[in-house]
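In this view, the complex is presented without one of its protein chains, the others remaining in place.
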Amino acid sequence: MIEFKDVTKRYMTKTALRDVNLKLDKGKIIGLVGLNGAGKSTTMKLIAGLISPTKGSVELDGKKVTRRMASKVSYLSELDEYYSFYTVQQTIDFFATQFPDFNKEKAEEIRAYMNLDANTKVKHLSKGNRGRLKIILTLSREVPVLLMDEPLSGLDPLVRDSIVKGLITFVDTQKQLVLLSTHQIMEVEMILDEVIAIKDGVLVDHRDVEELRYDEQKGILEWMSSIYE
Amino acid sequence: MTDTFQSSQPIYLQLADRLNRQIVSGELKPGDKLPSVREMAVSSKVNPNTVQRTYRELEASGIVESRRGQGTFVTENEDILLSIREKLKQEQIENFIQVMHDMGYQNQEITEGLQTYLEGGARHD
């Protein structure tokens, strides 16, 4: 479904990704792990078509990714900047107009589930609630690819828990591909099908998590520390 | 179902194990309906794909059966239930014996110990 072929992404002074080859299949929840600056966000943005590779190609269903792939990709940035003059409901309504695949009933369901007040202005939301809003906006789209850059970062355990449960409840694991990057491995360990480790812009390993447990009796954390030591 | 899984063992096997025990202990009765894949995934906080796999495994072993459009049910087949019961017992005993042997206990010590323990069981229960 998604394929990276010898992808290198260079910025002026640094190489963010180096010769990455990667294949991602639909119907999986895939974790992208690595230290800060390892290239996780770059990988996400490449799939969203928000940046383009310096070398190599990124394809979605056999087609070269462009910015307008947004029709097939729901991207959640690590930043939580929204139009601050909107309320939660207005933000949801605006998203619904921009994406034909946006399911408003689902958005309402997730909003209620996440316990987020519809009439609060975005600029008055706490960080945790902005995190919840991001989840609502991302999961309400019925698209083949969901990209979530650090959905749990900086949130307290209660919010993290409700986000993880929200993922289990609202992602269609038969049809959708979820790629999420995170530091909080403990929280997502049990919901990942596959895990990809990147280090200094290089893809170190890409494993099926259950196979990893079966073959090496290792959890993701142990596996990671064996990679990063 | 609140206790967590070990991250170093395949989750689908741990979940299957857990369900097997619930069936043998009678917590889940023959003919009972199992939670849907998503319900189970949410309540045990694991990936729905994993639950799907667990259900497939259990179905293959015969202890549950899926009825089209209705869900997954605990089998009412006595033979299968008995054999699972037997199998779990064997597994536990094997584990126990393995541990005891590793620590250097002899078979006789083990049986004597077990007997004493079980006879005085009421006190320890």
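First chain written, first letter: the chains are A and B, and each begins at residue 1.
Simple rule for what comes next: contacts are C-beta pairs under 8 Å (C-beta built on N, C-alpha and C of every residue); 3 or more make two chains touch, one makes a residue touch a chain.
What we mean here is this: contacts and distances are computed from a predicted model.
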Per UniProt, the name of the complex member that is left out, chosen from "Carboxypeptidase regulatory-like domain-containing protein", "Ethanolamine ammonia-lyase small subunit", "Carbon monoxide dehydrogenase" or "ABC-2 type transport system permease protein": "ABC-2 type transport system permease protein"
Contacts of the hidden chain among displayed chains: A
Sites on subunit A contacted by the missing partner chain, in the whole complex: 11-12, 45, 48, 50-52, 66-71, 75, 77, 79, 81-83, 85-86, 94, 97-100
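One rule holds for everything that comes next: only the chains that are shown with their structure count from here on.
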Euclidean distance of C-alpha centroids - subunit A vs subunit B, Å: 35
Sites on subunit A touched by subunit B in the complex: 27-29, 164-165, 168-169, 173, 189-193, 210, 213-214, 217-222
Residue ranges of subunit B touching subunit A (in the complex, touch as defined): 4-13, 38, 41-42, 45-50, 53
